[in-house]
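A protein chain is absent from this complex, but the other protein chains hold their places.
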Amino acid sequence: MPKNYIAKRIAKEFKDGMYVNLGIGIPTESANYIPEGTHVYLQTENGGLMFGPKPQRGESNPDIANAGAEPITMLPGGAVFDVATSFAMIRGGHIDMTVVGALEVDQEGSIASWKIPGKLLTGMGGAMDLLYGCKEVIVAMTHTDKYGKAKIRKKCTLPLTAAGVADLIITDKAVFRVNKDGLYLEELAPGVTASEVKQLTEAEIVNIKEWE
Amino acid sequence: MPKNYIAKRIAKEFKDGMYVNLGIGIPTESANYIPEGTHVYLQTENGGLMFGPKPQRGESNPDIANAGAEPITMLPGGAVFDVATSFAMIRGGHIDMTVVGALEVDQEGSIASWKIPGKLLTGMGGAMDLLYGCKEVIVAMTHTDKYGKAKIRKKCTLPLTAAGVADLIITDKAVFRVNKDGLYLEELAPGVTASEVKQLTEAEIVNIKEWE
Amino acid sequence: MAMQITPEEAVKKIKNKSSVMIGGFLGAAVPLVMIDKMVAEKIKDLTVISIGAGYRGGGVDIGKLVLNRQIAKYITAHVGTDPNLIKQIVNQEIELELSPMGTFVERVRAGGAGLGAVVTPVGIGTEVEDMAEKIIIDEKEYLLFKPIHADVAIIKAFRSDSLGNLQYKGMSNTNPIMATAADIVIAEVDEIVEVGEINCEAIGTPGIFVDYIVQGHTYEERKEIYEALWISTNKL
Partner (left out) sequence: MAMQITPEEAVKKIKNKSSVMIGGFLGAAVPLVMIDKMVAEKIKDLTVISIGAGYRGGGVDIGKLVLNRQIAKYITAHVGTDPNLIKQIVNQEIELELSPMGTFVERVRAGGAGLGAVVTPVGIGTEVEDMAEKIIIDEKEYLLFKPIHADVAIIKAFRSDSLGNLQYKGMSNTNPIMATAADIVIAEVDEIVEVGEINCEAIGTPGIFVDYIVQGHTYEERKEIYEALWISTNKL
């Protein structure tokens, strides 16, 4: 598997002029691979649009930070605002795309990412608003969990973050489109076979026959 | 009756540091009689705090206007904002006092000021928000209408702007306090007798005996 | 991301029967050029969504659309400044949808912010109860109003950069709220500047909300127009 495969694959989904909110981890990394000539405007839910990379030491601004309270810079044309405006933007359908990690996603496009009863108890943060409001939702994650268990399921077993919202799933093994009638395999990662994907995916893949 | 009696009498209600929204007409005029040394901060519902008198010709700003779209000036320390903030301020209980005109007010403190079925059909504008939200509501009006009919009534006959909100009524004849148990005469205008007020007031005046 | 177009191109986005939000407040901070174009184009059967009517007396700004009989429905909080508008409402040529002003503002905000309704205590005990659904929360009565969203919003800002980031001057009144609540948002501005010239903290409406930028009157021209209007109506 090529290094940073998922992040690079996410970047292919960026279209010129898009406003995008990226979740932490691999989604945020994908900003490093935005194609030359494509302008993507990044939103951060604590109240910023068009932010850039982290500043040099000595040049940070204590009031310019991302949603994880990490230092960032504002690009020319960038705007800052309060969280009421930020979540109006998110929930009101003004953001073109969000890319998020997940614990599970299912063939109906439902996503589980905020809670493991008895284990992960962080609160949902802004994830539910983002998944509800952004026009396009991409889930980016490893195909299986650390025990090798399928994360793309017939039906999520963990508490949902949002029901029926995922449009695209990008993993280290494959890319799927979530349509009304189910999950469609769109792409295999380099060196991965359809039967391998079928085996590692609990969900039904509507068009798997075309790939086998 | 002294000239501008009502406006001058309203001005006695201003306390230092108050944030006040004044309705058009006599209430707005009362700003000319704010006592020396008393600072009153005027709010205008189109989005301004601490505005001052109208500008000189040639010095107006097309974007600095009051709720009637008339030119005003901003005082040092004045703030401008949008109508969402303005009405949050009004409805949220942040404004100390509003002074408004009325067609009728009744002994329960209900106010009718926005509609005469078949005649006056302007819409309620911001009046309902102001009467609901401002901490203190003063009604300032002539004691009777142009036909000599009582405007202070047992129960308003016209459509209400707000129910049970008036605290003080200032007319050209008298000043009343609206308490939970009814209307109390507090003051007579110069040269006016209690029996005259009683005769010109349809509402019951709880403490009229003390004045007769 | 926004695109700069001419007023002539912009007005083509508004069709007969479109619902159009118009920013401003009783004539102040309104998109004068775009309104003139709508009049010139004689677009018909409009649903106009505006916090109030046009400048007092009528016939100015939105009042021109009234005189030209282009409006089928008016969603607002106040029509008292325009006698022509009141006449057309009384004659049932224009359908009127009223809400209290603060409620109107929240309905537009909810339309832009993806909220399902506005729940307010304002209007309880008045005729406004007939305009909304009554709900009870913790034994207190409230009115539930639905959001307002439009096909097109035409708004007024001081200036824009080429990304559609808008800066306001003075009372921005309804403009920043309406900028969020329409499918197509057209911003008429006094001037258009380079990206980066408007500081990130001075941006009142980020470009994400704006689709088209139109050069309107310059600030100096607007100042002349308003001074003349105010002098002729005895306000200055």
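The first chain written gets the first letter, and so on, giving A, B and C; residue counts start at 1 in each chain.
Everything below uses one rule, namely that a residue touches a chain if its C-beta (ideal position, glycine included) is under 8 Å from a C-beta of that chain, and two chains touch if they have at least 3 such contacts.
As the structure is a computational prediction, the values presented were derived from the model and not from experiment.
Per the touch definition above, the residue from A:Y5, A:Y33 or A:Y132 contacting the chain not shown is A:Y132. Residue C:G114 is the one among C:P7, C:G58, C:G80 or C:G114 that touches the chain missing from this view.
Against the chain not displayed here, subunit B makes contact via residues 17, 19, 39, 41, 43, 48-49, 74, 76-81, 85, 87-89, 91-95, 132-133. Interface with the hidden chain, as seen from subunit C, comprises residues 106, 110, 113-122, 135, 137-138, 140, 142, 144, 146, 168-170, 200-202. Although one chain is not displayed, its contacts with subunit A can still be listed: residues 44-48, 54-55, 57-58, 60-65, 67-71, 74, 80-84, 87, 90-91, 110, 115, 121-129, 132-133, 159-164.
Following the convention adopted for this analysis, only the chains that are shown with their structure count from here on.
Placing every chain at the mean of its C-alpha atoms, the farthest one from subunit C is found to be A. Between subunit A and subunit B, the centres computed from C-alpha atoms are 55 Å apart. Between the CA-based centres of subunit B and subunit C the separation comes to 28 Å, rounded to the whole angstrom. Not a single residue in subunit B touches at least two other chains.
Within subunit C, the positions touching two or more other chains are listed as 109.
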